[in-house]
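First comes the structure, then the notes that go with it.
Yeah, one chain of the complex is gone here, protein chain that is, but the others are all in their spots.
Entry: chain A
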Amino acid sequence: MNSSVKSVVRMHMKDRLSWFYLPWCIMLSSFVINLILAGTMQEEQLVTGGLASIFIYMLVSGIVSVQHTFPFALGFSVRRRDYYSGSMVMIVAVSLFTSILLCLLSYIEDASGGWAVELYFFHIPYITDGNALQQLVVFASVLLFMYLLGFAISSLNRRFGKMGLYTAAIASLVLGTLFVYGVIYLEWWKGIFDFFDGRSAFEVGLLLLPVSIVLSGISYALLRRSTV
């Protein structure tokens, strides 16, 4: 890692609020509410989707991050390539760090019988079926994918402006409609069902990685020609 890439990582590190405090505050407040609910219900176990908040946060974070830090870094004479590399290092590190915490919480949740009130917030059927390493891969891969999706959207905006975003939105709407048509009328659903049937969350997580890499590559191509 050259010194400029390191500086970009350290620039990101200065924003601990956006990278760490905020996502955890949002998710943990959802957790606390669920904990109170589970405590008062008493009867059955409570499985919630509150965990999704951190993944959605990553999408938003990817969008906001390019918007705020790209013009800032370029204004400080940083190369586009170094900005990109530094941001990628940061997001991989954050994804891994967040995943480790999530795995730990998932383990504690399971071991403590859902925090003694049968609340399943981090330890969710299918998602956390595998061993610790597999769970880590699932969490990290989804976090990474969500962030990079946001990063790519924001890079598109940086490169082609609003028109670029509109064009992409319309194109994906058309493609999405055609795809749904294919799924229903051309019976693609059978193939899709067969593809996912029996695959663990771990395998799906692995399959998501190349998609993330493509998103990352697209972002780089866009940022390389972006101006401030």
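In this section, contacts are C-beta pairs under 8 Å (C-beta built on N, C-alpha and C of every residue); 3 or more make two chains touch, one makes a residue touch a chain; residues count from 1.
Heads up, the rule we're going with is that contacts and distances are computed from a predicted model.
Set against the options "Acetolactate synthase small subunit", "ATP-binding cassette domain-containing protein", "Anti-sigma factor antagonist" or "tRNA 2-thiouridine synthesizing protein C", the UniProt name belonging to the omitted chain is "ATP-binding cassette domain-containing protein".
The missing chain, though absent from the display, is touched by one residue of A:A38, A:I63 or A:V78; that residue is A:V78.
From the set A:L17, A:A132 or A:I213, the residue in touch with the chain omitted from the display is A:L17, counting the whole complex.
Where chain A meets the omitted chain, the residues involved are 2, 4, 7, 10-11, 14-15, 17-18, 68-69, 71-72, 74-82, 224-225, 227-228.
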